[in-house]
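Missing here: one protein chain of the complex. Every other protein chain is in place.
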Amino acid sequence: MGRKNRAPDQIRELTLERRFTENVPGSVLVRGGKTVVLCTASLEDGVPPFLMNTNRGWLTAEYSMLPGSTKSRKARDGRRPYPDARSLEIGRLIGRSLRAACDFSKMPGRTIWVDCDVLQADGGTRTLSISGAMVALTDACKEAERRGWLRGWPIVSPVAAISAGIVRGEALVDLDYSEDSNAEVDMNVVMNDKEEFVEIQSSAEKGTFNGGQLESMLGLCSQSIREILELQTKVLAD
Amino acid sequence: MGRKNRAPDQIRELTLERRFTENVPGSVLVRGGKTVVLCTASLEDGVPPFLMNTNRGWLTAEYSMLPGSTKSRKARDGRRPYPDARSLEIGRLIGRSLRAACDFSKMPGRTIWVDCDVLQADGGTRTLSISGAMVALTDACKEAERRGWLRGWPIVSPVAAISAGIVRGEALVDLDYSEDSNAEVDMNVVMNDKEEFVEIQSSAEKGTFNGGQLESMLGLCSQSIREILELQTKVLAD
Amino acid sequence: MGRKNRAPDQIRELTLERRFTENVPGSVLVRGGKTVVLCTASLEDGVPPFLMNTNRGWLTAEYSMLPGSTKSRKARDGRRPYPDARSLEIGRLIGRSLRAACDFSKMPGRTIWVDCDVLQADGGTRTLSISGAMVALTDACKEAERRGWLRGWPIVSPVAAISAGIVRGEALVDLDYSEDSNAEVDMNVVMNDKEEFVEIQSSAEKGTFNGGQLESMLGLCSQSIREILELQTKVLAD
Amino acid sequence: MGRKNRAPDQIRELTLERRFTENVPGSVLVRGGKTVVLCTASLEDGVPPFLMNTNRGWLTAEYSMLPGSTKSRKARDGRRPYPDARSLEIGRLIGRSLRAACDFSKMPGRTIWVDCDVLQADGGTRTLSISGAMVALTDACKEAERRGWLRGWPIVSPVAAISAGIVRGEALVDLDYSEDSNAEVDMNVVMNDKEEFVEIQSSAEKGTFNGGQLESMLGLCSQSIREILELQTKVLAD
Amino acid sequence: MGRKNRAPDQIRELTLERRFTENVPGSVLVRGGKTVVLCTASLEDGVPPFLMNTNRGWLTAEYSMLPGSTKSRKARDGRRPYPDARSLEIGRLIGRSLRAACDFSKMPGRTIWVDCDVLQADGGTRTLSISGAMVALTDACKEAERRGWLRGWPIVSPVAAISAGIVRGEALVDLDYSEDSNAEVDMNVVMNDKEEFVEIQSSAEKGTFNGGQLESMLGLCSQSIREILELQTKVLAD
Partner (left out) sequence: MGRKNRAPDQIRELTLERRFTENVPGSVLVRGGKTVVLCTASLEDGVPPFLMNTNRGWLTAEYSMLPGSTKSRKARDGRRPYPDARSLEIGRLIGRSLRAACDFSKMPGRTIWVDCDVLQADGGTRTLSISGAMVALTDACKEAERRGWLRGWPIVSPVAAISAGIVRGEALVDLDYSEDSNAEVDMNVVMNDKEEFVEIQSSAEKGTFNGGQLESMLGLCSQSIREILELQTKVLAD
């Protein structure tokens, strides 16, 4: 039962490489199995119009897949009339998740831009983006502190994310692309270090799921997110 | 405790007016409290490229808010360089939810287009869109049957949707705009008539939530969706 | 001779339902036969750049057809690279017509946004939009007055509009879609309550017309517009 | 009374220079006073999708103003997210007017593309475009004939166009920019060589007009269009 | 050997017609053989954001081909979702070349807009645009001087441009379209009146070239550009 090379509750090998590039204060290459995402965090002096004249800061996130990240080449965002709706949706999810980790009254009048660009896609790109961007965001906050932009440390509760699914009736965590293609249900969970939920997105295009299955998936995710949060802490201590 | 005019587990008055317009086979004006959405379903002979030469049909959904639907006028989709990312995201949710209700092998080579246009917004537009569009979709399938396009009835399990949230610590179902603005957590649930989950989307930008709160909200939604499914059945029997 | 159910000079049954929605100060559902348009009017504090630092107000109008308003689904504005040229053109006509009714020196520094969204199309959508929007505009001016934004009543001469055409050699007023499809000539006329012309647009793609036919059509329109102006006044008195 | 240098019923000096460029079969530089428009007509083997498998041809027209055509530089179409709504509207008018001159059953399966590009604008660009493009269209039809694409001569009734307006209470034909800016009413008329109307567009944003004024303007236009049709014939005889 | 009607080092007949249109201060119709380009230069009070609060002026150039400029009609910029990449690229080249001729500290806070619109294309449109726009730019500077916008004459070193290529092994200057289509190598050179290079662009999609061939082409261009600079001077003296 289960899958060949991993236990149902075992996530793929996860690495977080800080300072992968140097031009921006936060730059993390995150690898989860064969999925590879470059997460960068830039600082901007200023906030969007709706926050002008408040004493708050902001965080905006964008997500995109490089054309060569998939087996069948993905048409490039920006060479088509419209941006890809899925990319916009995932960028919004990443932004909400990371904002839930922050207290923006501590960074008045400044914006953090987070960019997650998928270099190689093998399932789980959105959750990996969140887990990696959390580290890039932390590095960017350190730079903001160095510049004297902060009124206290803005990260109140780090977040991490993972996916789970029901494949042939069994709950599995951290689906790769081939598992995801066969999943009856696909779920993405974001939690913080207080074991609170930040986002739950569960969709069942090919099947449906009951309360018990929901509970199994949430349990798997919850445990894995604890592991990822620990890894983030360890990597940030280096 | 609770809210002034409704019990925590009580949805707003819901009406489904079939045949609101006549040019398309399915046309339902759905009202939930002060939120009003026009849901139409059109038939098209043909399928998107990725389904050509399969024996399947398809359903695509689009969502938009009319400029006058909100107190502060909303810039019109189509007069800006890009479509609104939130609108695209909700259209994708509606599409996935309704597709989960159908068996497309029963409608080979045909597409149903579902359009949900919000005439007045007071919270819950996306869930109301799903509950209303389910009825419009059913009427469109009847027309498809009349035209001899079907190989059996394609709706295997009707769906309905509702929102819930935690407001000042208390779980409430079917938030209106003012409740939604004050909610610590906001959740949208889609379920079918077998009490199975189709979609769960829960987001906590202003707060976070724990397992108990999740359970409370799911319980409220689950009960309300049963009521809505009954109303759909009743309305379709007329 | 003539048409089956209506005299050549008889317009379709026309109703103007005020306060159809509540979020905006002017909201009128106008029905002319089977054509249904929702006309809303919103208020904005501010004017476009070209009027900054003048003592004038402004009115802008936009027009669109909902995808389900036509028998063959109309691709949604905002999901295509460009807005529909016909929609832009009609929006400009509606704007010019309504501005001719107003004295903007009475509303310095404020803008009225008029939106006409066609819910069901059966010919005459642009003229019906003007006749309905005139009422929504009046309601919006009442709200502007209530807010103390006016320096006198800005509506100097209400306008209404109707179409006429030559079908099989005969002049008919208020063409429905099937008449319009068979018309040799199609004409739209906007007039005010002083029996003055505001706009005349006459086009003869399938045929041409002479001075006598022009006169017949103008006569029919002129009489019908008087009726519509009376109905507007009556509805606004409620 | 009247204007300084021209009688009220006198059009500006009009010249039509055929074969201004050589790459396309029809190329006419039309000058009316200081307004200069380059009208070209190209042939295409094929028709738009909606005419496939009919035995008809088609004509499409586009209009644009060069950035340097106006005193205050006009932002270039194609360097902005959307085409200019006024340009689209005028292109549609030119297309309808020229199509009214043709019998497309004589040119099955072929399309004529008409392009009107304003090199210098001083009022009357849309009517001058129509009058000039009619000649370019005729030259293109000659080339189509030479290629053996025709089943008979497709031009059944040449068209020409002119503007008129009410300026300080007086009806004037062929307004230049400064007259147009002061006009209470602005009217564009397209007629054919049978003294039939093809298009009438009359708009009164700054004032309104009565039946007598309409008649005066139509009279002026009608006489001027006869003159322009004669000039077209003369130029085409060279 | 060589080409039929011209020596290898002979450019096509070149004419520069100043004041071709009147609405803008610089307007030059340049003809080189059958290629015809209208170059206009407009003045704007202001500079782009990146130059705000400096004491410098700026020059921006745009290039476009009219739809009827080519034998096979070119789809119009501004009726497609994106501007044409080749047009953008050439506009950038024209801008860089003309900016190299100017000292913008002499024109603080003002922008010159240069527009090059190809009326007829027969090879060499980009170099002809530069040679013609240099004259239009000079006329615009004279107008800027007349307005008191200058702190000294801003043109420090006029530029001109020409193409060359290797066709059947032989170096030829100023290729027309048919020569260009057969060229193994195509080169564009911009030089100033001090015999210095401003831009060299050489591309060899169909072949490659060696140092000797490069030298031959540069020699041809260098000589021709001297001739063009002389013509510019002569024309500007009128």
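Note that the chains take the letters A, B, C, D and E in the order they are written out, and that residue 1 is the start of every chain.
FYI, contacts are C-beta pairs under 8 Å (C-beta built on N, C-alpha and C of every residue); 3 or more make two chains touch, one makes a residue touch a chain.
No experiment lies behind these values; they were computed from the predicted model shown.
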item	value
Identified contact with the non-displayed chain, of E:Ile94, E:Leu128 or E:Leu218	E:Leu218
Options E:Pro83, E:Gly123 or E:Pro154, residue touching the unrepresented chain	E:Pro83
Chain A residues that touch the omitted chain in the full complex	20-24, 27, 34, 36, 38, 40-42, 44, 62, 64, 66-71, 73, 76-80, 83-84, 87, 113, 115, 117, 119-122
Residues from chain E at the interface with the omitted partner, ascending	82-83, 85-86, 88-89, 91-92, 96, 99-100, 157, 187, 192, 194-205, 208-211, 214, 218
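Definition applied: only the chains that are shown with their structure count from here on.
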item	value
Identity of the most central chain, Cα criterion	C
Whole-Å separation of chain centres (CA-atom averages), chain B against chain E	58
Multi-chain contact sites of chain D, meaning residues that touch two or more partners	82-83
